[in-house]
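Here the complex is missing a single protein chain, while all its other protein chains stay put.
After this line comes chain A, so read on.
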C-alpha cells in the first residue's frame, strides 16, 4: 500500500480519497475553463454538469467509461452497466435522461455474439427510461493491449433549472433516504471475479434509477442526491455531507442489506458500505414530506426496499448508531482496508 507518487496506481481509480486527490491535483489544476454560462461545472465534481440555455432551462450532460471484469456477471453485463451508469448520473441531477452517445473500444478476437448481447442489453436499459442511443464510435485494438472491451457513454438530458438537484444541497434536519439494499453490485462482481462461488445468491443491482427520481419529485423536495457507485454509500454520504458542510446521523438497523451480501462481506472482511451499487440512490429530502417520498419510491420497480436511514445534522461527521449499541464514524474509503484492530 505504499504508493509511488510519480505513477498512476490502481488505487487512483478506486473511488476513494486517493482518487479525489489525483482529480484535484492533476485534472482540476490543469483545466482553465471548467463551466459554461455559470452552470455546474468540473469543479463541483457532481454526477453531471449543467449548461443553462435560457432563463428556465438547462442541458445536463455527463460521461462515463466502463471497464468491468467479467463482462457478463450475475444480474447484468457491461452493456447494461454502461447505459445505466450514465443514465443514472443524469437522473440524479433531477432530470430525465434523453439520449446516450456510445463509444466502444473492442479487442481483436472478441466474440460477435457477445458484442450483440451487449448492445441489446444497452438498448433494453435505455428503453426502460425511454432514452435513445443517438451517436457512437467503435474502435478495435490489439488483443494484447486490451482484454475484452471498454465502453464510454455520454448522456444528455434537458430540464428545468428549478428541478436540478446537486450533491451539495443537504440542509440540517433533512431525512436521508436510500432506495434499496447496499453493496449488491460490488459483492456480486467480486464474488464472480474471484471465484468465491456465490453466483446464485449474489446479483448485481444494475438498473436505471430515473423511475424512482421521477416518483420522488412528484411528491416532495429532494435537496441533494447521488448514486453511490464506487466507494459505496460510505463515499457518497461523506461527499454529500462534506459539500454541504453538514453531518449525518444514521441508524444501522434501517440500512437495507441482503443477508447473503452481509454474509459474504463478513467472510471476506469487506465493508458492504464501501462497495459499489449500480441501481441505487441516496438522497436528502425535506423532513415534512419524507414519508410521502419514501412511499412513492417504494411503489416503483426498483424501489421496494427503500428506507429512511437517518437525518442530516450540524455535526460534520457521518455517524452511524450501530445495532450492538454505540456509534461508528462512517469514513470515505481510502482504498483497500488496512488492518487497524490491535
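Just a few scattered comments:
Here is the rule we go by: a contact is a pair of C-beta atoms (placed from the backbone, for glycine too) under 8 Å apart; a residue touches a chain by one contact, two chains touch by 3 or more; residues count from 1.
In the analysis below, contacts and distances are computed from a predicted model.
Looking at the choices "Cobalamin import ATP-binding protein BtuD", "Glutamine ABC transporter permease", "Carbamoyltransferase" or "ABC transmembrane type-1 domain-containing protein", the name in the UniProt record of the chain not drawn here is "Carbamoyltransferase". Here one chain is not drawn; of A:42, A:115 or A:334, the residue touching it is A:334.
Among A:6, A:111, A:144 or A:194, the one in contact with the hidden chain is A:194.
Counting the whole complex, the residues of chain A in touch with the unshown chain are 1-2, 190, 194-197, 263-264, 266-270, 317, 319, 324-329, 331, 334, 336-342.
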